[in-house]
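Note that one protein chain of the assembly has been removed; the remaining protein chains are unaltered in position.
Chain naming follows the written order as A, B and C, and within any one chain the residues start at number 1.
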Amino acid sequence: MAAMLWLPVLVPTVLGALVAWRHSDAYARYVPLVAALAILGIGIALVAKGQVVTSSVLRADAAASYVLLCVGAVAVVALWGGLSNPPLGGRGDALICAFLAAMSLAVLSDNLGVMWVAVEATTIATAFLVGHAGTRGATEAAWKYVVLGSVGVAIAFLGIVLVYASSRTGGSPTLSWVALVSGTVPLSPHLARVGVALAVLGFATKAGLAPMHSWLPDAHSQAPAPVSGLMSGVLLSVAMYAILRIQAVAAAHIGVGLVHGLLLTFGLLSLAVAAFLTLTQKDYKRLLAYSSIEHMGVIALGVGSGTTLGLVAALLHMLGHGVVKAAMFVLAGRVLAITGSSRIAQVKGLLARRPDLGWPFVAGTAALLGFPPFVTFFTEVAVLIALAESGLWWAVGGAAALLLITFIGIARQVLSMTAGAPEPQPDAPDHPLVHDTPSLRATAPAAIAMTAGAVVSFLSLVFVPVLGAAAAALGVSR
Amino acid sequence: MNASLTSGFVTTAVGILLLTAVLQTWRRSAAGSVRLLVVQGLALAALVAALGASRGDVELLAVAGIIALVKAGVLPWALGRTATGRIVERDNAVRPAVGLLGATVLTMFAYAVSDPLRGGDQSAAARAIPAGVALVLIGFWILLTRHSAVGQLVGFVVLDNGIAMVAFLTSDGLPLTVELGATLDVLLVVVILRALTTRMRNTHGGTSVDDLTELRD
Amino acid sequence: MTAVGGLLTAFTLTALAVVLAIVVPARQRSLASGGASLGVGVAGILTGVAAITSSPTAVVVIPVALPAGIGIDPLLLSPTPLGGVFCVVVGGVGAVAALYGMGYAHGPAASRTGWSAFAVFLLGMLLVASAGDVVSFLLGWETMAIASTVLLLADHAARPAVRSAAVWYAVMTHLSFLSLATGFALLASRAHSTTFTTIAAAHVTGPTGIAAFLALLLGFATKAGLVPLHVWLPRAHPEAPSHVSAVMSAAMVKLGVYGIIVLTSTWLPEVSRWFSLLVLALGVLSGAYGILQASITSDLKRLLAYSTTENVGLAVTAVGVGMLLANADQGPVADVALVAALLLVVSHAAFKTVLFLGAGTILQATGERDLDRLGGLIRTHPVTTWTFGIAAMGAAALPVTSGFAAEWTLLQALVHGDGRANTTLALALPVTLGLMALTIGLGLLTFVKAFGTAFLARPRSEAAASPAPEFTARPSSAARGLAQVIGAAAVIGLGLAVGPVATTFSSVLGYSGTVTSELGGLRLVTIGVLDPYALALVGLGLALPVALLVLVIRRRVPRRQTDVAWGCGGVRTSPRMEYTATSYAEPLVRVFGEALRPTRSLEVSHLEEDHVLENRVAFAQEVTDIVEDRWYAPAASWLRVVGDQARRVQNGSIHRYLGFSFAALVLVLVVTLS
Partner (left out) sequence: MTATLLVLWQMVVATAFTPLLVGVMRQVRARLEGRVGPGVLQPYRDVRKLLAKEPLRAEGSSLLLIAAPLVLLTSSLMVVALVPLVTTATVPAVPNDLFVVVSILLIGTVALALLGLDAGTAFGGMGSSRHMMIAALVEPTVLMSVYALSVPVGSSTLSKIVVARGADVSRVVTPAGLLAVVALVVVVLAETGRLPVDNPSTHLELTMIHESMILESAGRDLAWLEVGSWLRLTALLGLVVNLALPWGLASDGAPIGLLVAVAALVAKVLVAGALVAAAEVFMAKVRLFKVPELLAGSFVLAFLAVTASYLAG
């Protein structure tokens, strides 16, 4: 069973190498999807198994297997949807496989150092994916993504170094999460405090939380649709998962006051940034990127509230938001293909012109805005209740107001795109890479993602034990 | 290696590291910056070697060798072509005086702030920790003030050197696998940034970061 | 058939309706899915009746992925008797509208999304009325919101105004959802549970209680469409398909009133004592302002939407009066006021449904919504004329209709509140009575105008002159007519059977003895009796001799000549000379000038060669909703400005972004290391 742990990391790497070597033949495009299916399969197996599985550096407790499941699910949605977008070529597919491998390693690694290396590896893997289009905008986005991302993660490395240094007082310094959390290794409080704070700050940059969010809109709007779907859907959640690991260490030794304070501030700031910058947003891919910042803000508030309910809601929100956001980016990619411009003003009457694109787009927006039956509704209500539970009435009021402003922004923009009569629109640009015609095969991924986003919220038999175990594994005190 | 010799070595290495970082904020030309980077890489390797020698830890010496190889050898080679290449890029950066002033202020801030990091240990290595933090802040400062792609790259490398320095000073360096992984990651980031710089020259006709302002709301 | 059984049937029928809407081809879709929605409505009625008659022990638990017990209790649906009343209202209105929709829905309203959204909409409202805890209440609330927004967007391709109406509606509904969520979160944090029974038992007070009360009141007032927050109502209802706006006006808006009643009577009774004047003011203001706007608009569906604001205002006034009297511990009269509130809710549900369905038929027949272009439909649409007429009488609160019985009860409560005891009552009751009387008077004028200009005299436009026939060969048009007749029968039925209905409501609210029924009539214990049967009998008794007299005289003077109406001596009476809705309301615009702020523009263009002689005079007058102009328009433009300013933060310079990270790093270092 332990060997199985290595599969999510090895399978994508091997497939990536294979694709990089023989990228010419036809079905090279399906390789990343196969890798994603593998990860999803193993994630489901681990979650179903329910026990902690460890092998040397890797360890899959309830939380890790749940997040791996999220990674797998979002990857499948994004890559399967991506098949209807213009192909990325051999190098792109290889990089995606590397990206998946890095994320799996980050999720499964027990050693904080290895986790950091994996997170940094995701940045490296996605650098060229963001710049794949080769246009001026793509290069600029890639540059900013790499510089800001690497600087942020470097700070996280400084934090981990200090945590490692603080563990030296007990004789045998270690970066193994289990050892750190078990309390057998005493940490010197000062070093641990700084280390934890810097680690949280660093990973918050990768999670796209304000004020270190500025790279996200550029990167996610310039990257090809499946890649931005993957990054927005799950890379941010993996970074947040790293913060949860750090928070567990802090909870065991120095108390979570500092971490929760940081997360609450970052959370509210992210909501504010997302709220005010979507009000009159002109580009719908950037609109989706800002919506990711908003949802990561909600997750941060959930974790920052300090209650088990908040943490459980945050974990569930990762899955709910990830799946829907990946589908939305895929749809945005196809809308870009048929209208040729990512400006909101250029897209008119999507519902009337292309109902097979319009309705999933509206359904996805409803999910992002927190309407039932999607899971984001339950988690947002749970986060508000959790915040009120821990007495943070100002956070509840602030979050509610900012969520309203975000709603105004997104609802207005999306309705201006989808509703209304379709003027005679010059159809796709003269040289569409992929002639996009309404086909069931192309709509299936988004439709299945949306239904999954809705069905998940009512699967109490499956998710209640899983989320309970995950929260227990992350050792939230209250 | 007795204590006084190692503390001598350590303080000199730290001095060189700080000096090269401060000079980076002053020197503008890309070629000059790369040369300073090489010196800084060697100083870091020396520091690690001194620490390794003082503790008789062979693994640390090996790590020092790797750092020397990467920081002084591979990095400049990667940066070389752009720096000494055809166009010497003048950095239309902010006036050097501001750069220097910022660096000094940050160093003082680092020293004021990082007393608790030492944790009461009075050894030379412990006393040098604030310098490491200073290096990190100065690296960040270089990123903030340099307007050319290579300048930003230099800033990033200085930042990483600072972190590596803090790592070795606060503990005997991270476990080997993590250390190697970190160095490899930094190297890969530099390679990627270098590739992006060449692509930037094709798309934006120049490597000034100020051209990169099209993606805005 | 217990409440649980009713709810489960409602769930299954909704699922069936959705499946039918998607699977069945377009021609039979309205019949199939409409029938299923009708089933959902009937299930709602049964659930409500079961909830009213027996207090349900069994509950329906909704499985949710969030583990229960760690802050959120399990989601359960157990309708209280009061919830049962609103289930009946929702079910009844839903059933009638579904029946009507089967014949009426056409084009996008009859699409797959149209019918599935309609069934989900009914289910959402049933969920709200039967929710037993916070999360299922909010779940129902938002299901209702998303379904109604989708329904509102049915004709988005046809008219651009639909989209802006949908945005306004969605934003205001989300404002109501978020304020409810905040209020409930604060309440749950103090009561340490999200189940309503525990919250009620916790008697939360203190600053959190007040904040929770105000947030919840804001949420419910927005959904109820009370004045400062009513702006979405006259925009959204006219744009929705008529059978949908009937459900929105008659049932959905009532859930806001349900919230206010439950909030003030069970969740936060202590806190709401301080705010009874606020609730009363909200109600009275909405009543007066709503009917004033309704009386001067010429768009029929906008008129009906504003009259919804008025009727909801009256219901909330009744709640406010009840609270005020309860504070002055005049128990029995306070009970009468709350019973009046429920009567107003139910009566408005009945007649507003028929009015909107009538407006739907008119719209389908002539394609016109503007009263100024209608007229003479009495000859071609007899059933709609009669049903619209009866419903208009109900809305104008004329005797023997449900509106009259409800308003009679409220006026009795107002008149019999003893103001001598404390000064607030001495001032509040007369002012409320005065404004309410003005509201009733203007309501009269509004519905005389609506009925008169739409149905009587000669058609004012070609569209009205040659309307589509009311009943076509297809059976579905019969369904339409049947729905209207059932609605009108309900208006008269509720008017006549006011006794039993009022006693059920008083038992639902937990009062005993204040309201008893005597052979159909209503006896308010210390106040008086209203017996609509006797009133009707006396009326018929007098009408018979008059009719006999007419028959006798008719035999002697049989002929009745048809001649041209008086036109000052000339034969110049063309339909264009008839009084239109705008001219009918002109005196009111003049009288209430400062409250309405009409915008008038007068351009006089003179001849070039001579500045005295006028070439052309153009006069335009427009009355808009001043609440919207004064508060909402500036707010919208402020948001746009803020949006543009905020976007300048992301100006693309990497140094600024690095600056953000640097500042964060320095701050964290300072915080952690000092």
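Everything below uses one rule, namely that a residue touches a chain if its C-beta (ideal position, glycine included) is under 8 Å from a C-beta of that chain, and two chains touch if they have at least 3 such contacts.
From a predicted model like this one, the values you see are computed outputs, not experimental measurements.
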| item | value |
| --- | --- |
| Neighbouring shown chains of the undisplayed chain, as defined at the top | C |
| Selected from C:273, C:474, C:590 or C:606 as touching the chain missing from the view | C:590 |
| Per the touch definition above, residue among C:23, C:161 or C:577 touching the missing chain | C:577 |
| Hidden partner chain, touching residue among C:22, C:161 or C:547 | C:547 |
| Candidates C:440, C:492, C:596 or C:658 - the one touching the absent chain | C:440 |
| For chain C, the residues touching the chain missing from this view | 375-376, 378-379, 393, 396-399, 404, 407-408, 411-412, 415-416, 419-420, 426-427, 430, 433-435, 437-438, 440-442, 444-445, 448-449, 451-453, 456-458, 518, 521, 527-531, 533-535, 538-539, 542-543, 546-547, 550, 553-554, 556-557, 559-568, 573, 575, 577-579, 583-588, 590-591 |
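Everything that follows uses one rule, which is that only the chains that are shown with their structure count from here on.
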| item | value |
| --- | --- |
| Distance between chain centroids, defined by C-alpha means - chain A, chain C (Å) | 43 |
| Distance from the mean Cα position of chain B to that of chain A, given in whole angstrom | 31 |
| Where chain B and chain C are represented by their mean Cα positions, the distance between them in whole Å | 69 |
| Of all residues in chain A, the ones touching two or more other chains | 140, 143-144, 147, 151, 190, 194, 217, 277, 281 |
| Per-residue overlap in chain C, given as positions that touch at least 2 other chains | 647, 649-650, 652, 654, 658, 661, 665, 669, 673 |
| In the complex with chain B, residue positions of chain C that touch it | 647-655, 658-659, 661-662, 665-666, 669-670, 673-674 |
| Residues of chain A that touch chain C when the two form their complex | 140, 143-144, 147-148, 151-152, 155, 190, 193-194, 197-198, 201, 205, 211-212, 214-215, 217, 258, 262, 273, 276-277, 279-281, 307-309, 312-313, 316, 349, 351-352, 359, 366, 369-373, 375, 377-382, 384-389, 391, 393, 396-397, 400-401, 403-405, 407-409, 411-412, 415-416, 419-422, 456-464, 467-468 |
| Residues of chain C touching chain A in the complex | 62-68, 70-72, 113, 134-135, 138-139, 142-143, 145-146, 153, 156-158, 160, 162-163, 166-167, 170-171, 174-175, 178-179, 181-182, 184-186, 188-189, 194, 208, 211, 639-640, 642-644, 646-647, 649-650, 652, 654, 656-658, 660-661, 663-665, 668-669, 671-673 |
